[in-house]
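Yeah, one chain of the complex is gone here, protein chain that is, but the others are all in their spots.
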Amino acid sequence: MLSQLPVLPVLLPLIGAPACALLRRPTLAWVFACLVAVLAFLCTVSLFTTTWQEGVQTYALGGWPSPWGIEYRIDLLNALVLLVVSGIGAAILLASRASVWQEIGETRRGLFYVACLLCLAGLLGIAATGDAFNLFVFLEISSLSTYALVAMGPDRRALLAAYNYLIMGTIGATFILIGIGFLYMLTGTLSMADLGERLPAMGESRTAFAAYAFIVVGVCLKLALFPLHLWLPGAYTRAPSIVTVFLAATSTKVALYVLIRFTYSVFHLEFSQLAQALDTVFIALGVIAVFAGSLVAIFEADLKRGLAYSSVAQIGFMVIGLGIGTVEGLQASLIHLFNHALMKGALFLALAAFILRVGSSNFSSLRGIGRRMPLATAAFVLAGISLIGIPGTAGFISKWYLVLAAAAQQQWILLGLILAGSLLTAVYIWRFVETAYAEPEGDSVIQRNEAPLGMLLVIVLLALLNLYFGFDSRLPVETAGGAAQALLGGDAS
Amino acid sequence: MDVFSYFNYWVVVVLMMLGFFIVIARGNLVKKLIGLNIFQTSVFILYISIGNVSGGAAPILEEGVALYSNPLPHVLILTAIVVGIATTAVGLALVVRIHAAYDSVEESEILAQDEPC
Amino acid sequence: MEVLIDIVLLSLLVATAVALVMVRGLIASIMLTSVYGLLSASFFVTMGAVDVAFTEAAVGAGVSPLLLLFTVAVIGRKERAPEGGAVLVKSLLLVVVTGALLIVGTLDMPPFGSPDAPAQTHVAPYYLQQSGAEIGIPNVVTSVLASYRAYDTLGEVLVIFTAGVAVILILASSSHRGSARLRNATVPDGSPHTILQVVGKILIPFILLFAFYVQFHGEYGPGGGFQAGVIFASGVILYGLLFGLPTVCRVLPPPVMEVLAALGVLIFGLTGVMSLLNGAPFLDYSVLADDPVTAQHIGIMVIELGVGITVASVITAIYYAFANQLEPGPN
Amino acid sequence: MLTLTVIVILGVMLVALLRAYTSPNVFDRILAANLFGTKTVLLIATISYLLGSPAYLDIALAYALINFISVIGVLRLTELRNARRDQEAEKP
Partner (left out) sequence: MSTILAWTSDACLLVGSFLLLTGALGFLRFNDFYARIHACGVTETLATALIILGLLLQSDSATPQFKLALILLFVLFSSPTASHALAKAAWNAGLRPRDNSGKRGIPLPPRER
């Protein structure tokens, strides 16, 4: 029975979504969605431990061997991303009840959870699959459900944000399809492992270069890397708050996974002489993303939009790690992927609790939130500290490994830029702390009106996880190290 | 013969650029979706031209026929066509709701309505 | 000879695309889009891509112009305002850059139609040689679609299901008359379409019958679940157009369509789960019956049915969602 | 002889496209699209005979059945527009 493990995490939400559509009552749909998400999380945990002990798990779907049929090849990188996405997905679905009941109309709650399960299935499908075209199909599933989820936002601008996201997302997906088409034309196969073997033998053909360029542009559109991030602030701000939490913590991580998988497993770019030019491009874009995102976040009147721009900045940090091009750089990027999901999950979920009670997310209405919702604000501040990277929190670990990787390559300017980026993050987190604990004008007595219990538990859990992985960071560090080693193995000799 | 051997791919490039141009340059939301449709159809033509074997019959097994076209791109494009129609349907649903909310489908007018509030 | 047709069709395609760039009116653009669909279907026929031409025909003639027409009916046939110069320059620049990248891509491509290109020599020959023995159906595209890469098709059915859920989610809320309730407002169409209704009564049964033929003929000739579902749905849409939304809502009520869509996906998924429970990998049909080849037949037949049900009910549900926006009933 | 028919059909398609593009009247464009549709049925039938494989006739059959749905869609569209315009006219 154990051999069925690699497909279960994707299969559960895949079959769960249509089953959830059959349940007519919204509360039943919510319970069913949480059950499916938790089961999928448990499967990923056991899959993670098996991959950790026994190495790569392969699973031929339909019983046909790899280049002819579709195959799942779960290695440490897949297992890490699957763990993050299903963990955050389960946590958010559990905490979503109150916020969804407030923001989504009565008739649409059942289908809302169906769309959430479909998005979860799509993201897990992308993270697990070993076939290039199958990745495109699951990318479409997650994107289509995300467009619908974003369009359900409270005010009318959500529709325009969803429309822009649809146009940009479809152009990105079609670019990826063009890239896969060129790859198929050169090698005749679609399985990524097979592509990895046959592509270097092709030598430096310009079609392979064009294929890589298209795939990188398509994935960076999904990743919202700096020049292609225009859809992200609108989509994250206008979407219902629970959808923003889910997107911020998972969809950009999966896009980063796809970028890493294509760069190192399929194109093996670490060997080609293009690697040097590519690394400088990634570092440059990453640094610009960090500074542009943080600067805009500082002057943003709306906290939700500020956190969206901070996501753009944090993605910049991950891409810097990728740009350094060594095993340590890739490890730092993967650690930040893991920690960023926890940080942004806690931050946006706490923000969802604020919006639930206060009704809006701009700074003026959040004055004195520290007294009204002490626990939720404390969790927000803790996650904020982790975002800055104060020692003792998970954020520090990822910044530390990033600095180490930059130092190992003697890139002192980059090291300085990374530290400056963290300082900028500190500015906008401190701006929130100031307003949260500042004296609200007028009514002095404020009745405590804490977030609902279900939501509060998950917020505090995510914040404490930030702390836990600050001290006992074996899990992210060693997994990321193993994954980076496997990907760039040859280089480290 | 080889003069036309790349003709298919040149047409794919031209169609892709025309579709891409419509999506970016035109302000009307429905026209953007039509441009997106052309952009995706040109990718279908690219895939089918990859799989075509000159003189090869349709991939339906019959006795006496040896040379077939490659069936794999056909399977991929069947999926891609349905993805295209799914995206167009969701896009059009959004356009209908945007029209209900903003009473216009021109991007310039919609953005103008958003600025003041 | 074939090359000549291929070249003429492609140049007509480019002409239509250029016309689409220049033309202003929305209905004219929709008509040019349906012409574009017709031309690409004919191109696929000359390329020998039978199933793809069938799907493009069913989708391009049956569904996409209708959805566009419904949207234009709701938003009104406003001409597009001319856009500013700056946008033009920016988009031209972007287009030229992508075009250059594409042309760089085409430089090292294997020549078109050569039988020894890598695409034709690595994975494809296995399908052409082995599928006759292993799966035993003549239409190799259906055997690859439904058995070798069945997981892709399951993903595909989910994309269609997601589109249905998304459209219902987006449009259901704005129509203050829930899509579930029957609509009693008759369309004030003045003169009834007697001629159209009579011809409709004759043609619609044939369309639905043809859809079932295509569904079950998938193994031997062009056809399969997707094409059958789309043709069935266009028959229902035609019935709705001619006899009005309330009548078609009585024949196929919207909530039934939503349930059928979910059931179709479940039929597909649970066939895979059944082979999972028998210890074989997911979607491996050879365990469904004792003899592996008949098991493949059963597996392919059942999942094609699942695909057909899902596609037909999702497209009908999308039609209901759009038509609900349209009825100028007493709102 | 088949090649002559194919060339003529392609010629008619080109004429329809030219006419669709030049004429200002929307209904000419719809008529051109309708003409295109019926000619595609013929084109696909003739090509299937040219290439010698009768499998394509199903596609021509599908087109023959589905082709006129968009024209009926346009009819309903103009009707709804007139109904809506009359409603506006009646309302002050």
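In this document, chain identifiers A, B, C and D correspond to the written order of the chains, with residue numbering beginning at 1 in each.
Methods note: contacts are C-beta pairs under 8 Å (C-beta built on N, C-alpha and C of every residue); 3 or more make two chains touch, one makes a residue touch a chain.
Please read these numbers as outputs of a predicted model, since none were measured by experiment.
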**Prompt:** Among the chains in view, which touch the chain not shown?
**Reply:** C, D
**Asked** Since one chain has been left out of the picture, which residues of chain C touch it in the full complex?
**Response** 190-191, 193, 195-196, 199, 202-203, 206
**Prompt:** Footprint of the hidden chain on chain D, which residues?
**Reply:** 1-2, 4-5, 8-9, 11-12, 15-16, 18-19, 25, 27-28, 30-32, 34-35, 38-39, 41-42, 45-46, 49, 54, 57-58, 60-61, 64-65, 67-68, 71-72, 74-75, 77-79, 81-82
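Convention: only the chains that are shown with their structure count from here on.
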**Asked** What shortest step count links chain A and chain D in the network of chain contacts?
**Response** 2
**Item:** Pair of chains whose C-beta contact count is the highest in the structure
**Value:** B-C
**Request:** Let me have the rounded angstrom distance from the C-alpha centre of chain C over to the C-alpha centre of chain D, please.
**Result:** 19
**Prompt:** chain A: which residues touch two or more other chains?
**Reply:** 133, 137, 140, 144, 147-148, 151, 178, 184-185, 190
**Item:** chain B: positions in contact with at least two other chains
**Value:** 16, 20, 50, 57-58, 60, 72-73, 76, 79, 83, 86-87, 90, 94-95, 97
**Request:** Could you pull out which chain C residues touch chain A in their complex?
**Result:** 101-102, 104-110, 117-124, 126-127, 147-152, 154-156, 158-159, 161-163, 165-166, 168-170, 172-173, 178, 258-259, 261-263, 265-266, 269-270, 272-273, 275-276, 279-286
**Message:** Which stretch or stretches of chain B touch chain C in the complex?
**Reply:** 1-2, 4-22, 24-28, 30-31, 33-35, 37-38, 41, 44-45, 48-54, 56-62, 67-79, 81-83, 85-90, 92-97, 99-100, 105-106, 108-109
**Prompt:** Which residues of chain A touch chain C in their complex?
**Reply:** 1, 4, 7, 11, 14-15, 17-19, 21-22, 59-64, 67-70, 105, 107-108, 111-112, 114-115, 118, 121, 125, 131, 133-134, 137-138, 140-141, 144-145, 147-148, 151-152, 178, 182, 184-190, 198, 205-211, 213-214
